[in-house]
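One structure is given below, represented as C-alpha cells, and several questions about it will come after.
Every protein chain but one is kept in place in this view of the complex.
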C-alpha cells in the first residue's frame, strides 16, 4: 500500500509544506521511521527529534514554525491535532482483520442462548444458559461466559477471559485477556472463629465504549451491582472490588486497587499503583497520583497524591523534604546544642 | 418465591416488631431495597438509613431501640447477629444452582484419574495423569489440573484456573478464575553472568475451607511445600511465593505480595497492597496495615503499618506529621534565625 502525500493531506485535512508527490507506505514512531514512513510531532519539544528523524513525512501542529534547513529535510503536514491525524492514518495502513463469522464447532453453548448477526465465537469458548449476545460480537478462544450474561453489539472479548454469570456488558466494549469479570467479592461473616462465606448475589454492569485491560479482576456486587460507566478505560492488573461505582470516561492506570463500595466520579484519573479505600467518594475530574493511598473522600477537580493522600502541591513539597530529613535532623540537634550553650551562659 | 415475615422470623429465630403477615420476595441492601425486600442494619450507625429505607422488612440487633415514628415505617426483625441472619436469608432466596453431574465429552482426562461421586467436570478441562478428585467436586470450563494433583470433596474450581502438578487441595475449597497454583518460584543460581534456573521440585498444599481470589499466583516450594492453612481467604491479585506458610484462618486482602519462605501465623490479617519480605515471621493474630512494607518479624497480636512497618499507633502519628513537614522545616529555619540573633546579641 502506497499513498501520496497529496492524498494523505486530503484524508487528514492537512496543509502541505514540501513535495506533495512523494509516496508513503507505512506509519512509524519519529525515532524508527524510514523515508517510506509518515510520523508525527505533537509540539516544539519534538523539534530535536524532527531534525534527526529519517521520516519521509511528519505531521506537525498548524502553529509550529520550522526553519528553512529543517523544511528541506522532510515533507511536513500541518493539522490541528497531529496525534489524532496520525492515528487515523494508522487505522488506514493497518485495517482490522475481520475473522470469518460463525460459531466454531469446538465452542460449547448452553440452552436459550440468543446470538445477533455476524458474530464470531471461536474454539474453546463455553457459553452458559440464557446468554444474550448482540450483533458483530467477537468472542475469542477459551473465553467463559456465565449464564444469563448480556453482551452488547460490536463488543470483543479477547482469549482466556472469564465472565461470570449475570454480567451485563455494553456495546463497543473491549476486554483484554486474562481478565475476570464477576468473581465473588471478599466478604465474610465471623462464625465461631471461622470466616464464613457470604453469598454474592449481585452482578457486574459495564457500560458502552469501555476498555478493560489484561488480568483485571472486577468483583460482582454482594447485593446489587458493581458498575463501570460508559467510556471507562482500565490498564492491566487493576482490581475493582464488590459494589464499586466508576463514573463515565474515568481512566484507571495499571495495578490500581479499589476497595469495596468506593464511588469514583466521571473523568477521574487514577494513576498507577494507587489504592482507594472502601466506601469513599472521589469527585468528578479528580486526579489521584501514582502510589497514592486514598483513605478519605476527594472533592471534585482536586489533585491528590501521597500516603495518605494530600493536595498534590503539598505532596511535592513533602517529598522534597523527606529526602533531606537527615540534614533536618542534624540541624535540629545542632540548634539544641547551641541553645543549651546560650542557656548556660545566661545562668 | 414469597415468604411471610412470620415464617422468616422462625427461620432466623427473630422477634417481630410490626405486621407479621406481610410477605417478602427478595433480599437487598438498605439503600436499594423495595417494599418487597428484606434488608438489615448492623447497629445504630444505620439509624438514618433505616429512616429513609423503603425496605419491607429490616433485620436489626436485639439491643436496638426504635422510636415510634420509625417503627410504623417498616417491619423489624430483631436477632443477635443481623448480618448473619440476613445472609442466611440470601442463601434461602438464592439457592446455589447445581449443574448436571458428569464429565463433559470436551474434557480431556489422563490415565489413572480417580473421580469421586456426583462430580462435575465441564468442557475444555484438561486433567493430567494420576489425579485424584473427591466427591461433589466441580471443575469449571478451561481449567488445567496437572498430574498427581489431589482435590478434596466439595471443592469448586472456577473457569480458567491453572493448577500445576502435584498440588494438594483440601475439601470445601473455592478457587476463583485466573488463579495459578503451583507455578515455579523465582529462584536462580548465577552461572558465568547468566541466571540459571533452579528446578522447583516442591508443591503447593491448600487446606480445607480455603477461598482463593481471582488472578492469584501461588508458587510451589523450591523443595518441600508452600502451605496455605485451613480457612484461609485471599482476595484478588495476591502473590504468594515459594515455601511461604500461611496459618489457619488468615485473611489476605487484594494485591498483597508475600516473598519466599515467609511464615504467617493463624488469624493474621494482611491489608491491601502490603508486602512481606522473604524469610520473616508474622505471629498469630497480627494485623498488617495497607501498603505496609514488612521487612522484619512481627510479634503475635501486634498491629503494624508503614514502610517499613512500625507499631500502627506510631504510624498514625508519623503520617499526620509527614503532611506537615513543610511547616516543620519552616519553623526549624525560623528558630535557627532567632537563635543566631540571640547569639549575636550575646556577644
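Order as written gives the chain letters A and B; numbering starts at 1 within each chain.
We adopt the following convention: contacts are C-beta pairs under 8 Å (C-beta built on N, C-alpha and C of every residue); 3 or more make two chains touch, one makes a residue touch a chain.
Keep in mind it's a predicted model, so treat the numbers as computed, not measured.
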Item checked: Residue among B:92, B:180, B:269 or B:303 touching the omitted chain -> B:180
Item checked: Residue of B:20, B:70, B:132 or B:198 touching the missing chain in the full complex -> B:198
Item checked: Residue of A:18, A:116, A:159 or A:311 touching the missing chain in the full complex -> A:159
Item checked: Hidden partner chain, residues of chain B it touches -> 106, 108, 124, 126, 142, 144, 160-162, 164, 178-180, 183-184, 186, 188-189, 191, 193-199, 201, 215, 217, 219, 222-224, 237, 239, 241, 255, 257, 259, 275, 277, 293, 306-308, 310, 314, 317-318, 321-322, 328, 331-332, 335, 338-339, 342, 345
Check: At which residues does chain A meet the chain that is not included here?
Finding: 27-29, 32, 81, 83-84, 87, 90-91, 93-94, 96, 104, 106, 122-124, 140-142, 158-160, 174, 176-178, 209, 211, 213-215, 231, 233, 235-237, 249, 251, 253-255, 267, 272-273, 290-291, 319, 322-323, 325-326, 328-329, 332, 335-336, 339, 342-343, 346
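The definition used in the following text is that only the chains that are shown with their structure count from here on.
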Check: So what's the Cα centroid distance for chain A and chain B, whole Å?
Finding: 26
